[in-house]
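Structure first, commentary second.
Just one protein chain is left out here, and the rest sit where they should.
Here is subunit A:
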Amino acid sequence: MPRPSSPSIPEKEFLVAALQQSLRLDGRSLVALREPLLSFGPELGWVECAMGKTRVLASVEAKMVKPTPDRPYEGTINIHSEFSPMASSEYEQGRTSDEEVTITRMLDKVLRRSDALDKESLCVVAGQRVWSLKLTVQFLSDAGNMLDCACLAGIVALRHFRKPEVEIDGEEVIVHSPDSRAPLPLAIHHTPICFTFALYSYQKLSVTKSKGTSSTTEQQSISTVPSGSFSTHQTFALLDPILLEETLAHGTLSIALNAQGELCVLQKNGGVPLDQSEILRLINIAVERAKEIDQLIERRLKEDWGTRNLEVI
């Protein structure tokens, strides 16, 4: 399907006018997340994450392969994340959209390059056999902020996954099935979580009468054209934007960090000027949220182990 038409002017004006009063369309505060719901599948390493109506499914598979000659002591992890028209009819299978590229790159930075997963622990026999993990992320529904949902689903899937126990008998490698020996968790150094802020930037104008509208004369009128110097600008940052907020945003800021407050990735798109105090403020908000989400992850994982019969290490 061709690109959907852009939001209407009344929608845009309503969103902006509400922002002026620190209100969001779904009633959340500017710094509130949609509470993520994590549900685990029948197999280990399979998790579905829902944030509001945005849904992402992540699953982990492992197989033993020969390592690359330049890195004989490390296993590998590959991340597959492709949009399908299930997420929205605007996405076509096979044609990579800009959003898809952004999300793929971020997932790579957050889950692979942040060294969250210890690749050396995936080595079985140096130079001969290593574990190769495949993390597949399926986007089921795009209701805004698929990136955060995908990162969360991905890291939880890695934490949920268990690899079969391997015994090395001289030259032979014996892989034990999960029925005979309890499978082992992956060595995960830290749990990175991503937080995306949609940025809106408006030029501050002096108090004037609004042209032809019925709003009160004292209301500051705002131009809807984003532009340059930030000291004359009012910026709004909305955490975990819904679809409309994401579409109308002038830019985004994505911060990936762990519950210990260590920053993994900071990505800023769109060119919206932010001064350093504002960036620090947003980072602090992300740190707070990361602690909450980390607790949520721990709690859900623990609840899930309770429902499974197999012995879990």
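List of remarks:
We adopt the following convention: a residue touches a chain if its C-beta (ideal position, glycine included) is under 8 Å from a C-beta of that chain, and two chains touch if they have at least 3 such contacts; residues count from 1.
Everything below uses one rule, namely that contacts and distances are computed from a predicted model.
A single chain of the complex does not appear, and UniProt lists its protein name as "Exoribonuclease phosphorolytic domain-containing protein", one of "1-aminocyclopropane-1-carboxylate synthase", "Leucine-rich repeat-containing protein 49", "Presenilin" or "Exoribonuclease phosphorolytic domain-containing protein". Here one chain is not drawn; of A:A143, A:L186, A:L199 or A:L253, the residue touching it is A:A143. Among A:E13, A:D26, A:E43 or A:E167, only A:E43 touches the chain that is left out of the view.
Contact with the chain not shown here comes from a single listed residue; of A:E82, A:E100 or A:E165, that residue is A:E82. Residue-wise, the contact with the chain that is not shown comes from A:E61, picked out of A:E11, A:E61 or A:D118. Interface residues of subunit A with the unshown chain, by the touch rule above, are 1-2, 37-39, 41-43, 46, 48, 50, 53-55, 57, 59, 61, 80, 82, 84-89, 93, 134, 136, 138, 140-143, 177.
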